[in-house]
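All protein chains but one are shown at their positions in the complex.
Labels A and B are assigned to the chains in the order they are written; within every chain, residues are numbered from 1.
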Amino acid sequence: MPADDELRALLDRDAIRDLARRYAHHVWQNDLEALVALFAEDGEMDPGTRPPIRGHAALTEGFREMIGGAARFLPFVQQHVVDVAGDRATGTCYVDLRAEVERKSMIGAGWYDDRYVRTPAGWRFASRKIVLGFFVPLADGWVK
Amino acid sequence: MPADDELRALLDRDAIRDLARRYAHHVWQNDLEALVALFAEDGEMDPGTRPPIRGHAALTEGFREMIGGAARFLPFVQQHVVDVAGDRATGTCYVDLRAEVERKSMIGAGWYDDRYVRTPAGWRFASRKIVLGFFVPLADGWVK
Partner (left out) sequence: MPADDELRALLDRDAIRDLARRYAHHVWQNDLEALVALFAEDGEMDPGTRPPIRGHAALTEGFREMIGGAARFLPFVQQHVVDVAGDRATGTCYVDLRAEVERKSMIGAGWYDDRYVRTPAGWRFASRKIVLGFFVPLADGWVK
């Protein structure tokens, strides 16, 4: 029989990976309410392009401004490395991005630096910080 | 000890995600027999470009027409969100697509709306419906 803690850790990692899968799913489907619900009550998003956004009310407003407008964001979740330590965890989750911004076909790539927390309702994002290596019009490529 | 039903659900989700992984694998390798075997006997594929195809015999013929010819399809499976309810499950499985069609390098993106069923032989596709947001020559980009 596998040890209990091995199985518990496996369940934890799957639940944490599901946060990243559903994050991308909700961005594609533009479901901002479901997106915000993936964060802890005091969870934080750091988009890099503006100061970090903290808490459900601010996240709802921030996501509406960032992805609720005319631009469309179509993220693909890539390799997601997760390390669990009790009721906290950290992860690096790569992202391959398509987007439509100002009538341009965009391609991007980078990763999220994530922290996760176990809450009574399950694992949630404690914080996400996106680090984009490039985000450019497809036709231009990313090497300058 | 994690609860039995948590572990059973985890095994179910992994088996279901494996259907999508192997689907893409068999498309890449053009193994149509193995591809069809991922569907239930009365499983259905809805390619969007033609009426839904139902049952192993029709699927074999349909996949031969769609992907057994000169065009090559190179799908990459992305985030796969799965919800299990007993012996049935639903899922949304994103896809990033490369293809070679009429000597053009194509790029596409979208998702599969999936239903799965537990059979005596394991989980199988009950139905797949592909929803492509774009599928265009790489050089052209996808924003019109």
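Going forward, a residue touches a chain if its C-beta (ideal position, glycine included) is under 8 Å from a C-beta of that chain, and two chains touch if they have at least 3 such contacts.
Not measured: the values here are computed from a predicted model.
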item	value
Given A:E6, A:E41 or A:E65, the one touching the chain that is not displayed	A:E6
Where the missing chain touches subunit A, by residue	1-2, 6-7, 10, 13, 76, 78-81, 92, 94, 96, 109, 111, 133, 138-139, 141-143
Residues in subunit B touching the chain absent from view	4, 7-8, 10-11, 14, 18, 20-22, 24-25, 28, 74, 76-77, 96, 98, 100, 103-105, 137-139
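In this section, only the chains that are shown with their structure count from here on.
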item	value
Separation of mean Cα positions, subunit B and subunit A [Å, integer]	24
